[in-house]
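One protein chain omitted, others in place.
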Amino acid sequence: MLKIIVCIKQVPETDKVRLDPETHTLIREGVQAIINPFDLYALEAGLRLKEAQGGQVTLLTMGPPQAEAALREALGYGADEARLLSDRAFAGADTWATALTLAQAVRKLGGADLIFTGKQAIDGDTAQVGPMLATILGIPYVAWARKLTWAGDGVLEVERLLDHGYDALRVRLPAVVSVVKEINEPRVPSFKAKMQAKKAVIPTWTLADLELDPHEVGLAGSFTQVVRVFPPPARGESEIWRGDPQELAARLWARLKELGRR
Amino acid sequence: MDYLLTEEQQMLQDLARRIAYEKIKPARARLDEAEEFPWEILKDLAQADLAGTIIPEQYGGLGMGAFENVLLLEALSEGCVGVAVSFAASFLGAYPIMLYGSEEQKQTYLPGIAQGNTLAAFALTEAQAGSDASAIATTAAKDGDAYVLNGTKQWITNAGVADVNVIIALTDKAKGPRGASAFIVHKDDPGVSFGKKERKMGIRASVTREIILEEVRIPKDRLIGREGQGFIITMKTLDLARPGAGAMAIGLAQSALDEAASFAKERHQFGQPIFAIQAVQHMLADMAVRVEASRALVYAVARYIDTDPKDFSKEAAMSKVFATDMAMQVAIDAVQVMGGHGYMRDYPVEKMMRDAKILQIFEGTNQIMRNIIGLALSKEYTKKK
Partner (left out) sequence: MSLIFSADKCTLCGACVDACPFGVLSLEGERLSIGEGCTLCGACVEVCEAEALALPEAEGPSPRPGVPLGGIWVFAEQRQGRLAPVALELLGEARRLAAELSVPVAAVLLGDRVAHLAPELFRAGADKVYLAEHPALAEFVEGPYAAALTEIAARFGPEILLAGATYVGRAFIPQVAAGLRTGLTADCTAFALDPERRLLLQTRPAFGGNIMATIITPRTYPQMATARPGVFKRLADPCPGEGEVVRVELGSLTAAGPCTFVGTVEEIRERLPLAEAEVIVAGGRGLKEAKHFRMLEDLAELLGGAVGATRAAVDAGWIPYAHQIGQTGKTVAPKLYIAVGISGAIQHLAGIQSSDFIVAINKDPEAPIFKVADIGLVGDLFEIVPALIAAIRRERE
């Protein structure tokens, strides 16, 4: 029976997070907390592997207490159980401190055959926690999988996206695998699973439960530190041209040449 | 408006809406153009457990009632009525078995329907028997331990894709309507064949065909209920289905209103969004009133049905006739608000207008609905005298 862990993250819906052009402050009206959309592909990959090979899917997330809602929602897709890693001490964690905390939880769960992550989280876009988690656990990492084939005997064949195209790899489990969107079409949640998820008990593991030192986690355990947050540099004023298409085209070509773009 | 849904009903509605917006909406134009059956979406609905919404829990369903059915069909129809019809037609085939089937029949058929592995259909209409259902000519002759069916059913939704078909046939011609019975016929029973796929004005994602029965010999335990119960079964089934048709009408109309109103906000004429033009705004206001009034009626009727009244033919007919006439009007108005854009296939309202028409025709035309309501009124006022 395969032990599958899917790491998910609760994120603000970033297409709604933007800066007020006048005041340069963040507008977060109507911004909802959602499951990182890329993680749904990881969850689907985990569920399909479980359905094909038999096994158990455990969800893992680190976040504030309200991140439990993301776990509960993810249970509605058919995952078996979930753990929330939450403690004031975890706040401000960078990718390293996050990976370290997750790694400790994986150990406490008794390890896993496969750990799936999404491609990246849409708020931070770092794609770093998965590979760091693999290194801390001392197991292989395969990035950007678009196809998984069970080769039997604890071996998985992975087709993955790189800059030049797609490569095939063979990896002996246990391993951490990040998946891209092409890998599958995530299912819709099921009503019965959602009803169960509503009642599900989701254990919260704190710093003490994970037997970690406060200096190892959160901001204190982070190797990186944010020193400044600011709006992206504003571009020059836009020029808006209207008029006869022929004239517009000629004018544009003249400008492009002038700019030396070509 | 807040219709005071329970948490469970809210969850059902959210889930159905999600499928409507994430799965159905992106596919509807393609399904309509290609006249393609929505297998993928039915799979999604099954995966979501929604194929079992009205099937009792002991047969693997969610055991929900008429009101939840209405919430579900309304939400799906915000995406596409063609898809909603394909989905709901299976319930139409399931009701006779749920209401009158033997325990064995229920155990044989309902779990498959609930899981979405089995699609069902209901077949009453024939070439000479439309609104006049008593004119059916399909026969079922008893022959030892079997019945032998002969005849042709016309315009049957899901015919050819449904594994299980409930067929209304005469077991005793002499008795007229009282001589009709309901049978379960499998898609692959020898002697069953299907006519060509009909080319329809709207709901093109759904499949409509003839079911041709030639010396179809089925075991006698495929009879639903008793001989002679065919029309009672039909009436009960249609009574239960009619608020569903009303719900589809609300979903379609709401969607048409959404399209028209958003368009009116963006479209500028005479230096202002057309929403600000009173002639347009009043149309939108009337559309909104009609949709909400229909929703209130359909919801009220469905909730009434869930109190298990003895007879609800009149109320069911009211919900169907009012909501579907409304949907037709709102769809026409949505096209009008959007003008030339509304007439183009680039926008979804022309499809909604085509889809809306069938709602006034199927599951009993709206003229038949008025007959039913009129007859009930006549009885009520006779009693009162």
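Letters A and B name the chains as they come in the text, with residue numbers starting at 1 for each one.
Note that a contact is a pair of C-beta atoms (placed from the backbone, for glycine too) under 8 Å apart; a residue touches a chain by one contact, two chains touch by 3 or more.
These numbers come from a predicted model, not from an experiment.
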Query = If the hidden chain were put back, which of A:136, A:179, A:193 or A:210 would touch it?
reply = A:136
Inquiry  = Give me the subunit A residues in contact with the hidden chain, please.
reply    = 12, 14-15, 17-21, 23, 25-28, 31, 63-66, 88-89, 91-96, 99, 122-132, 134-136, 139-144, 157, 159, 161-172, 175, 181-182, 215-216, 218-233, 235-236, 238-243, 245-246, 248-250, 252-253, 255-256, 259, 261-262
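Operating definition for what follows: only the chains that are shown with their structure count from here on.
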Key: Cα-centroid distance, subunit A relative to subunit B, in whole angstrom   = 41
Inquiry  = Which residues of subunit A touch subunit B once you look at their complex with the stated criterion?
reply    = 187-195
Task = Spell out the residues on subunit B that touch subunit A in their complex, using ranges where they run on.
result = 8, 11-12, 15, 18-19, 22-23, 44, 47-50, 62
